[in-house]
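The chains shown are only part of the set, and none of them has been moved.
Lettered A and B in written order, each chain numbered from 1.
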Amino acid sequence: MRFLPKLERKFRHWRKLKKSPLLRKLDEFCESVRKQGFEQTSKESVHSLKSDEKKEKELCYKRREQFLYNGSFHEAVGNVLLIAQCFAMMPVRGVTAKHPSSMSFAWRNLRTCCCLLFVASMLVNLGLTIYKVLVGSITINNIRPLIFKSSIVVVCLTALNLARKWPELMMDWHRTEVDLPQYQTQPEKRRMAHSIKMVMFVGMMLSFAEHLLSIISAISYASFCNRTDDPIRNFFLLTNDEIFFVLDYSLPLALWGKLQNVYSTFIWNYMDIFVMIVSIGLASKFRQLNDNLLQFKGMHMARSYWSERRTQYRNICTLCEKMDDAISLITMISFSNNLYFICVQLLRSLNSMPSKADAVYFYFSLIFLIGRTLAVSLYAAGVHDESRRSLRYLHCVPKDSWCPEAKRFAEEITSDMVALSCMKIFPLTRKLVLSVAGTIVTYELVLIQFHEDENLWDCVNSSYS
Amino acid sequence: MRFLPKLERKFRHWRKLKKSPLLRKLDEFCESVRKQGFEQTSKESVHSLKSDEKKEKELCYKRREQFLYNGSFHEAVGNVLLIAQCFAMMPVRGVTAKHPSSMSFAWRNLRTCCCLLFVASMLVNLGLTIYKVLVGSITINNIRPLIFKSSIVVVCLTALNLARKWPELMMDWHRTEVDLPQYQTQPEKRRMAHSIKMVMFVGMMLSFAEHLLSIISAISYASFCNRTDDPIRNFFLLTNDEIFFVLDYSLPLALWGKLQNVYSTFIWNYMDIFVMIVSIGLASKFRQLNDNLLQFKGMHMARSYWSERRTQYRNICTLCEKMDDAISLITMISFSNNLYFICVQLLRSLNSMPSKADAVYFYFSLIFLIGRTLAVSLYAAGVHDESRRSLRYLHCVPKDSWCPEAKRFAEEITSDMVALSCMKIFPLTRKLVLSVAGTIVTYELVLIQFHEDENLWDCVNSSYS
């Protein structure tokens, strides 16, 4: 089932059709100029390009420069990191620079300070939450805010650590990328960047919609419980109950809590998106190699061709391992968080909802959660799927060209397990989807069978947020 | 355990014995003529066949033409698809044509329109069902009609999509088949087609019996509940409860509901049969190759022999992958549906039955369900088993003939995982049977241990259909 990438491809196609005519013309013009250049090269004749032609081309290139893609991961991921930095994550300087060597990390930087400030503020909030949980009873539903907030703190710290290693990692990507067989056309080079942007865009939109719905649901619930006369106060008392369990109500505190809540929600969604983006990057590098293998599929290739491809494959594998080491803690937290929240939501699903707004929010949130978990699993599994696909082309090597180098290449693909993993404990492949689904279904079956209404929605012991 | 194919083989043997003497004679005659032809070729001598002999042969061939098999999947599956088209599925033109290139798909075709009409009508019915479920309480038993009907809709749409790709897929089959080592005798060529017909026939008969029993059981149950004085009305009120929950009773509506029910039941059974048929087709192609390998087992073969076999094996693998991509959604729905319905039936098995008719229907239906699931699993696993069997013949290659091509063949079989799959999440092998059995037993154990009679058979909140 590759419906997610398919959806994406269709969307891209639709965008191309809707593209502004001006941009399209520019595109076509440059494309034709580029082709001319190619034809000249292929004819192997040296034409003296007149000065005005050159000028025109230069102009065109300058104007187009900012629209041209070189197909690197650094370039594709730049804006995604920029957005993350607005929410106190990944404080690296120069994420949108042309070349990865321009990036750097420094502790005495505004971004880093913001990040540390947020972590500190989050730790205070976490302390209040722990206090509230310990005073009450510990159930699988009540520890929800505790798990949510501690995950956020751990992810922030991991991201901080990752930011320190990020410039070095991007240089590794760069070295691997320049060595790979290059795409010739702009659409091919643009592909990965567009996939990443689409995932970021759709993920953020859905997460925004979910947050809005959560606010509406909270307002409706707050008015239902009606602790005080002030509706705004009711809302903040409900959503920041861990703060006002200890302290008296005050608007600044409420706003501080709300801001934290917004940031946390972003980070909570961003960690899943981040895993997806890295997976897309790695899978697209394997696809770049596979596209080259596909181009020469079944042809008689020299030994050196296979030896070169094998080295490139090996380089991507090494890159994959390095990225896995760097982000596996985030992957781990993302997966366990998703599983835990799905289980909790399923537990709540058996109770009657106090209002329509709650029901709508609840079901949207549950479907969003399951969809996000599936998306992370499938995109992460894409790395493994893409890495195995090379074997298919090696099986089509004709009898006479079957050299030791091709054989070694095939054996290495067979014996290697190339995939992102959760702390190297289990690889992220499509089988994982089965395990996840199996776990959820088993849990749900047990729940349904032995269910007694526990009234998780009462006003006093509310574990809302 | 290969008892299913064995059963089949025995049945075939029995049929052969019971075959009308006329047909058998014709068979023998043609066989002898064909042999003569062979002998002449083998002697490499050119005899001038007399004109009357020729005529006789021509006559014979013309008469026999419609009975002769070429052993292609397209030919074997033709009638099966024709039956499916009577029940608004797989609207492809020319399914019974001699050559797959005659097939085509068109939107402006009667079959396609029928199919779309049925889907539309089914969607209306589904809407009514959803309404009834949402108004009542959601339990694992109550959502049964919902899951049943939504599966039917999804399968219909998938089949429509598959119909569009079918002509192309059949051409792929054709290209692979003509390249394979051919069988020499009619019985060998007929084998696959007969297996497919047997599966279709037995499956349809059992499904028909189950439907009849379900009607009898419903009549008995309707008279037990006795809502009105009219027994026919009672029956329709019971079996179409989702319609008359919203609308008033009227005979046309009741008939519409019944027709839908008949079609749905057929499609529900057909999806399992379809997966089995495709599995038989793929497995028999691997068997065709294996039979050739078996013929030359342990002999000294040329390098080119192994190289050719390897390419053919590769082609079947590619075909297998294409078919898997095309039908994996149907496989997925078939499997999850079967598992869900077995669990629901087991849950109901603990309650006391209101009448003998219900008990007979219930146990027949449960056994039919489990048998069907096992049959799908075993036939689907047959593809993998057959694909691995080639390795056995490669192990018997004598020392002196062990060439790089044979080695490469063996290595590719070892490193490949050739099998149908559920959305590429898990392959359909014999281990699956264990997982399925394990799941069912675990669920049953939990059920028995904690069972309290929930009276699922009461008249008011009936979730009968």
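As a convention for this text, contacts are C-beta pairs under 8 Å (C-beta built on N, C-alpha and C of every residue); 3 or more make two chains touch, one makes a residue touch a chain.
Source: prediction; values computed, not measured.
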{"item": "Complete-assembly copy number [criterion: all chains share one sequence; 2 shown]", "value": "4"}
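Following the convention adopted for this analysis, only the chains that are shown with their structure count from here on.
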{"item": "When chain A is superposed on chain B by its C-alpha atoms, the rotation angle in degrees, nearest 5", "value": "90"}
{"item": "Inter-chain centre distance, chain A versus chain B - centres from mean C-alpha coordinates, in Å", "value": "40"}
{"item": "Interfacial residue positions of chain A with respect to chain B in the complex", "value": "1, 385, 391, 395-396, 399, 402, 407, 410-411, 414, 430-431, 433-434, 445-446, 448-450"}
{"item": "Sites on chain B touched by chain A in the complex", "value": "139-140, 303, 307, 314, 328-329, 343, 404-405, 408, 411-412, 415-416, 423-426, 443, 446-447, 450"}
